[in-house]
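One chain of protein is taken out of this complex; the other chains stay put.
On to chain A.
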């Protein structure tokens, strides 16, 4: 539904030029919810704004619903934009218009008459739970309600794609939850394709099917959400995950960690397991089958959409041969094992 090919964006030119996006390839299939996560300044907003050409890519191609956007005339682009709704972090509602009139705006722009507009807006008020707010002004609404209005407004032209630029970043966790639920609802009911950018793992975890990780203008990793939360492939991905899970090895341990295994060291491992492995009595099996004791330093069980994810940081205590055997055992049981380092045995 959305396909970016080799998209780059450079702001300014000469020595002060900033390469905000570098050779981005992104494909969002019809009907899916795709998240892009990254740190501040990574280029998230630039990326999503390239999809409806609010920002014109310096090079590359942007195809939405089979139509190449970069070569369209101004009038054709405006037409194409009716197929692409967008919501923003700060809602961007017109203060001079009521809720009803805000939702009606895109329809007025399309030249629709009053009766038609009414017929379109009323069901959207229902869908977004704003039935009793039609005549209120944005200043009279809470943040969550404002974002609902913005969502209704973005849906008014019956777009095929919805772009969300940090749509929940200005909201408290509870309101965020209800907005995400609404987005998910829309995705299911209307089959709308959603591309959202965020810096919050919670958002990705709650509604995304796939996720891309952007760093310094590059998409460095892309995965199904379940996989990303089990085994991120990049260092940045792991940092995001550990931050989210608040799963960091204790500081005192980190200081003692050595990179290379020595004769008198134990490995410290990070284990991630999903599905059946979660309910396996792992620790006792390692003791029984490999003769290795497991000292659990941290552990956590999270549910990621319909999957359960277990995470553990543990020290494997045994002879080098035995611990090697234990690692092989773990890997053969579909666990993601990452050796964080080694600690001296009697420290």
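Definition applied: contacts are C-beta pairs under 8 Å (C-beta built on N, C-alpha and C of every residue); 3 or more make two chains touch, one makes a residue touch a chain; residues count from 1.
Everything that follows uses one rule, which is that contacts and distances are computed from a predicted model.
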Legend entry - Listed names "Formate hydrogenlyase HycD", "Neutral metalloproteinase", "D-methionine ABC transporter permease" or "Pyruvate dehydrogenase subunit beta", matching UniProt entry of the absent chain: "D-methionine ABC transporter permease"
Legend entry - Among A:19, A:39, A:105 or A:190, residue touching the chain not depicted: A:105
Inset, instruction - Have a look at A:10, A:58 or A:92 and name the one touching the chain we're not showing. - result: A:92
Legend entry - On chain A, residues whose C-beta touches the chain left out of the figure: 52, 54, 74-75, 77-82, 84-86, 88, 90, 92, 94-97, 105-106, 108-110, 137-139, 153, 157, 163
